[in-house]
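Worksheet: one structure, shown below.
As you look at this complex, bear in mind that one protein chain is not there, while each of the others sits in place.
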Amino acid sequence: MLKVMLALIPGIALYVWYFGPAILVSITLASITALATEAAMLKLRDRPLKPFLSDNSALLTAWLLALSIPPLAPWWLVVVGTTFAISVSKHLYGGLGSNPFNPAMIGYAVLIISFPMHMTHWLTPHALGGVELTFAEQLGYIFNGALPRGLTLDAITMATALDTMKTQLHLGLSVSDIRDMPIYGRLAGQGSEMVALGFALGGIYLLLNRIITWHLPLAYLGALFATAGIFHLVDPAHYVTPLFHWFSGAAMIGAFFILTDPVTSPTTAKGKIIFALGAGILTYLIRAFGGFPDGMAFATLFMNICVPLIDAWTQPKVFGKKGDGK
Amino acid sequence: MISALLVMIGIAAFLGTVLGFSAIRFKVQGNPLVDKIDAVLPQTQCGQCGYPGCKPYAEAIAKGEAEINLCPPGGEDGIHKLADLLGKEFVPFGEGAAPKGKSVAFIDENTCIGCTLCIQACPVDAIVGAAKQMHTIIASECTGCELCLAPCPVDCISMLPIAEDITNWKWRYPVFPIRNAA
Partner (left out) sequence: MKAIFRFHGGIHPPTHKAASTRTPITPAALPSKLVIPLHQHVGIRAKAVVQVGERVLKGQVIGRPEGRLSSTVHASTSGTVSAIDMQLVAHHSGLPDLCVTLIPDGKDEWIEHGGVDYKQISHTEVRHLLRQAGVVGLGGAVFPSDVKAYSNKHKIKTMVLNGAECEPYITCDDMLMRERAHDILRGAEVLRELLYAEEVLVGIEDNKPEAIAAMRQAVIDDQHEHMRVISVPTVYPSGGAKQLIRILTGIEVAAGVRSPEMGVQCFNVATAYSAWRAIRHGEPLLSRIVTVTGNVDDARNFEVLLGTPVDELVTQAGRRPDTDRHIMGGPMMGVQLPAATVGVAKATNCIIASSPALFPPPQPALPCIRCTRCAEVCPAELQPQDLYWFAKSNNFGKAQEFHLFDCIECGACAYVCPSHIPLVSYYRYAKSEIWEREQESQAAELARERHEYRQYRIEREKQEKAEKLAQKEKAAAAAKAAAAAAAEKARLDTPSDPDADPDDTMQLRIEAALARAKEQAATTQPKNTDTLTPQQQAEINEIDARRARIHASAHHDAEPKNE
């Protein structure tokens, strides 16, 4: 798990570069909460602390969750999400290895359903040159909810690239008009596209180190690309390019870091491909037609339920039993 | 209105025919539940349940007359299986009905007087011998039911527990300390 966390660092570094250090605060906050919750749950379940705390699995959940929450979120949002992720979606199911759902995504889902307001205020990248808070002012907001005088939350935050695309499309604008808006960069959202690139780099590091196999990321990104591509070809005015989908929202971090959680993904090669294809198509459908700005989390959770079934269906033939069709 | 009624009647008639046909065509001989229960019971025919054999006990369970915890040779495992089969709750053994270890009967051949009483008592014909001749147990057929003990007038039959040796040794469930030691 240490290597997985290492692989997240380029993405996080770019995040800080483009959006400021607030994300580090929420990562730290989530990490502390995760460790504390993990320790408390282990104690309650009468399990030894050391091996489970040092396996970094709780930390990884915390980081992934923190990265999917807006950095300028009140502190309790992070704490509630992480606590729920660790205690309910992990330990109540039997702890590490027994949870059917990805804990980070459960935490995210709980937050976006319960506190949708807070979950849509994302920071504006530096490049857009809007009003910017100092780090101290950000801390003030995170922990006290106090903004500097004369500022409203809307003035310093914005919706994500995906969200804006969705709302503007609803208003009747065409894709090319929307893409001309300043928040968009070359591929997708200004800044966030680079963060996604950072995560992709980390993912490639994981692939090279054989921590993950190619099946999940490739099938996921392939399915997302293909679905988006079809819609884009049919009606380019209303459906953005597949590359936009790749580099916005949680697609990259999801493909390499979330779907690839071994506990909640299928074990067979065929199963992994089916799982990721399903998640890719669902992500697109939720993004294009659903009510939420991003579909990654719900697509993952939905496919998580299907894992036992997929595994049972895709049992490979064993040694010596291939030819006879038994 | 009329057409709806006709459709409903039609469906009812069709389904009734199908049901009637299957009742005749796929009629099950005997009571399948009894056989299923009987298959779970260990077939020691020991009568410890209070019924004269495993099949009668199975019939009694199927009728709902007997509790599922009356079979000590089946062990707790057996109760669990019966509970699963019948969709009932697990019932622990009653007092004094706890299962013993497996054993086989052994006739002390010096003491045996050849009365054939044990032969008549054995539910699985696992004792050979003739009147006024020494008897002996076919160990491989003996179910360890102990029914031969009581009738023996000279008390020459004893139950020998089956000891563990290399041929019947089993791998144990691997126990590793994931939980904190108390």
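First chain written, first letter: the chains are A and B, and each begins at residue 1.
Definition applied: a residue touches a chain if its C-beta (ideal position, glycine included) is under 8 Å from a C-beta of that chain, and two chains touch if they have at least 3 such contacts.
Remember, predicted model here, so these are calculated numbers, not experimental data.
Visitor: Given that one chain is not shown, which residue among A:35, A:69, A:96 or A:159 touches it?
Guide: A:96
Visitor: Going by the contact rule already stated, which one of B:50, B:114 or B:161 would touch the omitted chain in the full complex?
Guide: In the full complex, the listed residue that touches the missing chain is B:114.
Visitor: Since one chain has been left out of the picture, which residues of chain B touch it in the full complex?
Guide: Interface residues of chain B facing the absent chain: 38, 41-45, 53-54, 111, 113-114, 123-126, 132, 141, 143, 153-154, 164-166, 168-174, 176-178.
Visitor: Which chain A residues would touch the chain omitted from the figure, given the whole complex?
Guide: So the residues of chain A touching the missing chain come out as 48, 51-52, 55, 57, 95-98, 262-263, 265, 267-268, 311, 315-324.
The rule we apply is simple: only the chains that are shown with their structure count from here on.
Visitor: Which whole number of Å gives the spacing of the CA centres of chain A and chain B?
Guide: 56
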